[in-house]
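Below is a slice of the complex: some chains, not all, each in place.
In this document, chain identifiers A, B, C and D correspond to the written order of the chains, with residue numbering beginning at 1 in each.
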Amino acid sequence: GYAKVDLHRELRQGVPEVIYGSGKTPEQIMGIASAMRKNGVGTILITRLSTEAAEIVEKAIPLDYDEVSRLGIAGRKAEITSSGIIVVASAGTSDLPVAEEAARTAEALGNKVTRLYDVGVAGLHRLLSKLDVILKARVIVAVAGMEGALASVIGGLADCPVIAVPTSIGYGANFGGVSALLSMLNSCASGVSVVNIDNGFGAGFLASRINHLGDKE
Amino acid sequence: GYAKVDLHRELRQGVPEVIYGSGKTPEQIMGIASAMRKNGVGTILITRLSTEAAEIVEKAIPLDYDEVSRLGIAGRKAEITSSGIIVVASAGTSDLPVAEEAARTAEALGNKVTRLYDVGVAGLHRLLSKLDVILKARVIVAVAGMEGALASVIGGLADCPVIAVPTSIGYGANFGGVSALLSMLNSCASGVSVVNIDNGFGAGFLASRINHLGDKE
Amino acid sequence: GYAKVDLHRELRQGVPEVIYGSGKTPEQIMGIASAMRKNGVGTILITRLSTEAAEIVEKAIPLDYDEVSRLGIAGRKAEITSSGIIVVASAGTSDLPVAEEAARTAEALGNKVTRLYDVGVAGLHRLLSKLDVILKARVIVAVAGMEGALASVIGGLADCPVIAVPTSIGYGANFGGVSALLSMLNSCASGVSVVNIDNGFGAGFLASRINHLGDKE
Amino acid sequence: GYAKVDLHRELRQGVPEVIYGSGKTPEQIMGIASAMRKNGVGTILITRLSTEAAEIVEKAIPLDYDEVSRLGIAGRKAEITSSGIIVVASAGTSDLPVAEEAARTAEALGNKVTRLYDVGVAGLHRLLSKLDVILKARVIVAVAGMEGALASVIGGLADCPVIAVPTSIGYGANFGGVSALLSMLNSCASGVSVVNIDNGFGAGFLASRINHLGDKE
């Protein structure tokens, strides 16, 4: 009764439905995952899965679970299915969970991922010294909290699509990520689009979709 | 003194700097455009150009100007340089200016564009009857004001990247586009990213960048 | 001293006062319920009742308590007193508690209820395959968090009143339900009105009132 | 190109599409109205029509236009098709345009309407002296700006559905209608739902839908 799994989705959109773990009981998660497996879904992603829930789920379904990103992956390991490289860049050490959610989602969907972490604009040389990595990317995911300037700076350097992910990292007038969100929406650099605050999964998913375009046609 | 045109940009990013017409005098616009022409920029885009300013600028620089989108294009006409199709879909008649800014920007950057206008979710059959167009797109730009639900519905049907553009169309609790913006950021469909309210240019630009990826590699 | 139960209400409005359990001690709840029983109230509804409070109250007053919706019902079971059907539709699995609060409230007030759960717009076929249910409804309660698009889509399909309930489900720029609330207030579909975020009770109550209108006259 | 009139709507929902006049040129309005007439739509409603636009449209299509509510009605006059009464109550003199938009919309859709204007809660006897009118209503539309308390007070007196319409009337911390909107969403009276700020049309439309329910079954 509680769930109507969208089993058409793999057919319709190439990628199966993903389970949003937050606010679901381990029982609900296992129920949905089982239904998906019975319908032949090969790789199942569970996002925002707490360590406690993961431990329960793991007993029924073997799970590749990562504590930092809270991402759980059941089923067969993804093969690399695109020649392009996705770069995931993040501003500070505290943005790691969101950046890892993006990176691991992209990897689980068959992408090569290069990580560029702790390259925030307060020490610009850290980013500039990696200009070659940026210029080789087919898509870039830019993860930043606080003032979120990283997205604009990368947007001004890169020649590929940039997906900006504001994080809720910060305090006071960051208002749970609003400061970074508004920064990114108002980026003076063209070619930048934005997903929800802390939505590493969404960025990784979209990056994968873009990265597979070139090969698809 | 007033402007330091980014003449490296074409080299660095493949596309020259674009002139943001709003809040600039016709004289400033002509000054910047002249500097760009002297430096060999072939096609010059001027966004948010008022009819009055356009008339003055046109005397000095021949301009392909469109009143609805307020987009002015100087220089040689773009050739189609990508085999993919960009679909620009909009919810209501009043979203036209933003949708046209996206469509014309994409065309000026060398893309084939299919327009799907007035297909808002209050009369779903209008969109569903065009499912074939949606499934053939390489990128979709979804333009909507009010509750912005169009982006989510398209996001659930398409298998390509969807760029959502909230518009300021509406009144009362739409707060100048905030309702559509939040809707789109919270889209339950994966593969959707968002640009600023009324930023048709940004969406068209990004759509073009994505559409040219496949051919670039 | 602490409460002045509105005992006229059943006379004045056909339905007795309902106890809002949140922020009341079990003792206060029992005190109010006892006063109501002494005054001949047949069925007593207690909303937002925690499991802990329910256990204490149950010792004094037999209670039909549901953990998901946190609704407690004391007194005689309601009979169906309207021929119309109320459809309660919800977007995702996480919206269940609010949807159930609406459904159970309506049932406790004498209505037939059909549930349509997990029919969010990201997988439109799930909703479209139930078009017959939607067209047979006399009132529809549409429950959704995140971007709340479900209300608009149902509003465009149905020919009866639609009561939209935004939920606080989501994160980041959903701002505790504001994104769904604004979506629903700005619905481009006519015939949609809105109650407070997470107010399943209010929606169920109003749906019942509308559903009993036809028979009342 | 600019509009895809939803001509199915009368069939699907009993009432034809309504033209939202704001932000459309008189030419666009006439184009849409003509398309509707050709398809046999009997009565055409145009909301938020400026006096200037009305004068131009009237030359092509005979129009019953009201300056206060900015509502224009083309085509045959509606007959009363429901036995119920819709009461439209408003708090202050300045809320008149929104109240009239609701009242005239309801009349155009075949309803009997009773107006109760300038009955704000600062002088409660004005409302209480009309208690009989309130108790005879099948639906009530409560229109108020500033603190919007009228909806709660009526909600506590009436035994029928109350549709609350916040208006943007006021200044300072009313924030363009937000104060009344929040008041109404948080109404402590049950049976109240809310439409967008200044959305008299929406309230009139929904009131009509509810008022016709009883007779429909």
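Here is the rule we use: a residue touches a chain if its C-beta (ideal position, glycine included) is under 8 Å from a C-beta of that chain, and two chains touch if they have at least 3 such contacts.
A quick note: this is a predicted structure, and the numbers were derived from the prediction, not measured.
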item	value
Whole-assembly copy number, given 4 chains displayed	8
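Quick note on the criterion: only the chains that are shown with their structure count from here on.
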item	value
Touching chain A and also chain C, the following chains	B
Between chain D and chain A, distance of the C-alpha-averaged centres to the nearest whole Å	45
Chain centre separation in whole Å, for chain D relative to chain C (CA means)	26
Centre-of-Cα separation between chain D and chain B, whole angstrom	36
In chain B, residues with contacts to at least two other chains	92, 122-123, 157, 172-174, 185-186, 190
Chain-level touch network, classified as line, ring, star, complete or other	other
Touching chain combinations (by label order)	A-B, A-C, B-C, B-D, C-D
Contact footprint of chain B on chain A as seen in their complex	12-15, 18, 83-84, 138, 157-161, 163, 181, 185-186, 190-197, 201-203, 205-206, 209-210, 213-217
Chain B residues touching chain C - in the complex, by the definition given at the top	91-92, 120-124, 146-149, 152-153, 155-157, 170, 172-175, 178-180, 182-190
Chain A-facing residues of chain C, complex	92-94, 96, 115, 117-119, 122-123, 125-126, 169, 171-174
